[in-house]
Structures are given as structure tokens and as C-alpha cells.
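What you see is the complex with one protein chain gone and the rest in place.
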């Protein structure tokens, strides 16, 4: 038994040029703008918040119901309810300056032009440290989905956003594709700085009493532990296909789950649904990561990135 | 409150020309050839057994470990271990005659020719009531997967098998595709009689102590409740795209789960992983279906097929 | 409904008692002094599932006194089943209190309370607040069957009049509780209701038809419970004071409503402002 000295391990990480004190981002759409969780969590102990996706124009969102609990997970079909970029910039963005952690804006769109336009306006604000491009929302029927499911569209959306900002640009991929590495390569070619892997998996549930779909939108996105093995494989494959840093996500609830994604090749992780179980999860994950690093004699979390993946292409 | 007379509802169903006394098939690879479960279940109370997939040549299968329990599910990477069609016909097939339920042979292959050849030899046997074409096994790296992930290959494999037999031909689709309806249409065009929707979802798990993949094969297939919303949506979409009868599967554990698939448009269901929880599950599911039919005033299960799906194309 | 000034927090509580007044209905008492001091009628807490893996469960504090908060749980699925089997001594983490709660003052001094099933749990604290102000209160309470009519005596003990109804007629009126309400509801100055959606819609219709203001406590599946996920949407008239400033309707959409969050703008809404 090797005893390692109990030091405080370095949990900081970089997602391209985005520096994070902790490797834990709060997933877009799951954490509001952070203030909603402030009564329950010290936001200085998380890496950052990815804001709810914003679109060019205001959106009412999908009809209720928008949520269905399923085995080890959650189906959601919010439908990108948001006030649109104008109202967002005017009323909401200023208060993000108060966040004691990184603030990542999330941009959704229905055209290549949308992605460029909204990115440009949002990224221009000092309160925003980086942009995540949500090209993979499964809940805006026959609209947004296509971008992350088609390499050419993914490339064009990424290029439009790339031209609109020099801030770190994280492009969020969908698992609902035959070959995710093809999309990852297209994003890399278009100048994306990093990849968020992955958004929710398309799914549905039926109410057997009403004999009708449970969700107002019929279909939804599956998140939570149920999708973890799927998301982990996506990270593993993308890490072998491109050199871009990866933000792993999909069902991460514990430090062990986070370690799986880091070892597969993610430089950071996003936590979404686990907050709905227990808002203390993100801090518990960091505590668990520190313990693991100590017990296994690692000084820095970065040393673990890709350590289980012999096909990992990235750098630590 | 309407009181309906307590009759014994008709649970029988047809999958094309395959007639089943109960709508419950036992999923390929999960039930051996039925005899393994005979001490625990009355096989006369299930619809039928889909046998473990057989290939042209014997296969050793993947290295251990081949199974990882995950949240609400199971990852497996068996790798089609089987004795090959020669030994299978010689030693095993005769005893399938004893099964008091339908017996569906499952054929896997690595070439179009394989699918035709193995189908022809297996379907020639009287003990076999129908053939399921496994073009979607995710655990034979870079080999079998491609057939269900490429419409042209799916079409060719189906056509080869179609030419080899007039028995009911059920083609098993994969969820690991951008658009499953495209594959379903290709199978319909090639003369498949029915579709099994769906095989396992690709996934993986990492051992954080060894810092290596958990499975000998690195990646595996996710089955069980975790994949249920994904499989259900696949059935819903396929039911809207083709007129072929559907055998729904993926995480069905209870009568309510089975109802979701039937209401989405499946004519029958397959039960795999639920048997590993409790071998009594298939009989409990049929009991639950009877109760539901009684309570809701339906005389026959067939009346429910597609009843929640306004886009259902099939016939009841 | 103005938002209440409470400060939600994470509370580590201990189960101090467990009662099962009817089959499938369990009352779990918690030692939770800070929470007990903070809860207002009609608010809820999010209960962290001890076994993890599922979203926290929204539950309304039922009784609340001194150091103790109790929850009334009707077993409908895996999370309520898990909570209903908690033995005394078990630790239980909850966060809250959350939501706006009822506006007792705005209900005036002749109030009809309408409870369907476990909706009763949200109304006891309100009844107490109303009776402390010496408002005249009648409880209309419906359930499946007599045994499931749990807790009506507590309202009687507070001095509320009580009208009961059961689906099977085993106690009180046979049928929906909204039927006796329809006959007498107009007599009250205001209504407050909690129960399943079909009941609340019926109460809403009665209230609007009779010109009686009604506060309805809504229920939907929640994920976050804190306003972060926008999963618990309900259509609300744009003109409502409770309508969230953001978001406005989508470009090109001509609708007279916005989506409010039940967990944050609600769970209590004025019946005449809902557009469902």
C-alpha cells in the first residue's frame, strides 16, 4: 500500500482558452443562470454555469407537459423557451457579472445566420466568458435537430459563430447520429475550439391511461444516468477523432461518473439532471475527485484526462 | 364507472404470417433456446423464443468481461458466441421441436451472402417458425453493425434472406442511426415481413480503478429500462414510416411498458433483460395486459396496436 | 399572488415518526426546526431521494409546528414508494421552502377550501392561518373512498365546516366534490383549492362562472423545483401580475398567454388568470 501525502490536488482545467477553477460546468437549460441554485450551493465551488440557450427571437416554448420522469432519467421537451436575444441582453446579462464562476452563453438557432447573429451579440458582452453553440436541441421539432445531425450544417453553423467571436467556442453535439466522429471533424474543420459531448438522446413515453404521448411535444430528450453509457462512448469516440478539448456530459451524478468521462478524454464535465436529484451534487463531485486524486497519487486532475483511452488524440 | 364483464381477453397477435398465442417473444441472446428458463417459467405461457443469433462459422465470442450492470440497464458485449450453423443444425435444432411456443431463428452475418446462406439452411428446418435477421449487433466491432446503419446494406441483406425463405422474415433494426425510418423503408422495399425495433444502443463503461474500459470488447450494447424511451420512439417513428408489423423491444419490464410499445404501433413485444431481473416477468406482463384490456373494455389486444399513434400506418 | 419573502435552504432532517392513516397514504414527520420556522401555507419542499438516481420529489408541508414538519405522501410511483417506507431515525435531505404559497389575506373572511385527495396536505396550514384571522372556512374534500379521506378532523378541530365526498359514496356525497361545491361555492367570498388537475379545472370553472376569486395550487411533474429548468410550464394570461416578465411570446406567434413556471411563479395561481 503506497501512502501519498494529503495535498490539495489541482482540480483546475482548461477548455481551450476557457480556464476553469473546477472541472464542473452546470449544463445548459438545467441551471437557469445560476442564481436559482445560489441558495443551495456556493457557486464559487463550481467551474461555471452554461446559461439556458437563447435564440434570435423570443420563444414561448412547448406545450405542457414538458417533463416525464423515466427509469434512471428524465425526458424533457422545453422547446427553448427564452425571451430572445434583445430582451436577454437588456434585462438578464448584466446580472451574470455577479457569478463567482465562469459564465458560458448558450446560443440556439434555426438558420446558419441565427448562429452567427446571436453569437455575435451575446459574445460581445463582457459578462460572457465563452459561447456554447447548441446545434443539437432535440425538442424543436424538425428545426434545430438537423444542425448536429448533418456534418455540412454543423460546419456552417460553427463557421458562422466562429466568424462572430474570438471567445472560446464550444459546439454541442448530438448522440442521435450514426457516426458522431464525422460531425466532430466538421466542427473542428470549421474552427470550433471545443466540443460539448453530448446533448440528450431522443426518446418518448406514452400515457397508457390517456393512450397518448406523455409530452406536449410528443418526443423529448432523455437525460440522466440512463444515458451515461451512451454519452461516455460518444466522448471516447470523439476523443479519438479530433484534438479539440471535450466537455463530457450525460448522466454524471457522482465523482466516479465524472472520472469515467475524464478518463475517456473529457477535459471538463457538465452536470445537468443530477442537480435535480440533489443540488449538492456538483460540490460532492469535486470533493470526490480530490479524494480520488489523493488516493491514486495524482497531483492534478489534468493528468487523468484521456488516461483510460489509448486512442485519445488530445493533449492534457 | 363503467363495469365491463370479466372475460378472458384475446392476447393473440400476428407478426406477419407468424401467429402468436401471446404477444411476448423472448429476445434473441437473452433466453438461450428456452430450455434454460423452463425450470422457472411455463413456456406455454409465452408467445415464443427468438433463439440466440447463429452465424455461418463458429464464433468464440468476445473476451471477458462481457457484462456490466449500469443504471437501470445492462451493457453487454457477447460477440455472437455460437457454434456455427453446421453444428447448430446437427446438435441443437432438433430439440427446439419440444418448445410449446413459437420458435424464431436468429441469423447474424458478416456479408450479404452470409445472411442468405444461413437463413436458407436454418429456415429449411421444420422446428423453425420464422427467421429474425440480426443486422444490428453492436458487439462485433466494425463488422455486423454496418448493415443496420446503412440503408443500402440493410436492403441487400434483407433481399438475400428473402430469397432464401418464404417463412416470416423479421428484420432487426438498430437505434444507432440518424434516421431509423430510412432503414425501415429499405427493409420494406427488400421484402422483409416485419421489423424488430430495436436492438441495443451502443455504450460503454470505464473502470476507474483500472483506468480501462470495463468490457473486454471496449464498447457494448445497452439494454434494459434505461433504453426504453429511445426504443419506444423508434417504434413510434417506424410505425409512421412503413406498414410492416413491428416487434417492439428495449427495456420492457411490466405490462405498462409493453402497453406503451403496443400503443405506439408494435404488434408484439420482445422481452430480454427483464428476464434477468425476474424470470416470471413475461407471464406477469401477459396477466397485466389481460387486466388492462378488461378494465378498459377491450376484447382483444390487437385493438390496442397503434392506438396512441395518430401517424400509425399499419393495420391492426 | 405576490412572491413570499422566505429564504430557501438545504435542510438535513431526521424522520421522527411514520404513520399510515390509510393504505397507500403515509405521514412522515421530520425534525426540521429551521424549515418549520420558514414554511408558509401553500409552499412546497423538494425531497432528495435517499437512493439517488431520480429527481427530488415536490411535497407540501402538511403539519408544521415548532421543530417539526410533516409530509403527507400518497404512493403513486417509485419515489413516493421509497419515501413512504422511510423508518424513523432515517436521515432525509430536503430543500426549500419554495414557491409563492397562498395569499391568505387576499382570500377575505369567508373562504371555501377545496381538496382532492392528497391536495388536502397543502390546505391545512392555510386553514390554520385563515382561522387565526377568524375567517369563516368550509372545507370541501373529496377522495376515492371513505378510508382515503385522511385528516378532515384536523380541519373540523380548527372550526372549519366540512363537506365530504367520495367516488364510491362510502362517505358523504357520492361523486366529485365539485358537485356540492357548484351548489354552494357561490356563497363564499373566495375559494382556495389543491388537487388533481381535472378537479382544479372544475373549481376554476365554478369560480369564474360565479365571479368568485379562487386561488388554485397546481401540480405538474417537476425537475428542479427552483425555476431553473422551465419544465413545469402553465399557460397564464399575459396580463397576470404573476406572468414572468420573460419570456414574451415568439415572433410570429399570436397567443394571448405566456408560460409561467408552476414551481416559481406558482404553485398558486388565480383561477381567472390561467389559460389552460
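Order of writing sets the labels: A, B and C. Residues in every chain begin at 1.
Here is the rule we go by: contacts are C-beta pairs under 8 Å (C-beta built on N, C-alpha and C of every residue); 3 or more make two chains touch, one makes a residue touch a chain.
As the structure is a prediction and not an experimental result, all values here were calculated from the model.
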Across B:82, B:106 or B:309, the one contacting the chain not displayed is B:82
From B:67, B:112, B:212 or B:300, the answer for touching the chain not displayed is B:67
Absent-chain interface residues of chain B come out as 29-32, 36-37, 39-40, 52, 57-69, 72, 74, 76, 78, 81-84, 87-88, 91-92, 224-225, 253, 273, 275-280
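Quick note on the criterion: only the chains that are shown with their structure count from here on.
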Most central chain, judged by mean Cα position vs. mean of all protein Cα atoms, is A
Rounded to the nearest Å, the gap separating the Cα centres of chain B and chain C is 45
Taking each chain's mean CA coordinate, chain A and chain B are separated, in whole Å, by 34
Residue numbers in chain C touching two or more further chains are 53
Two or more other chains are touched by the chain A residues 72, 224-225
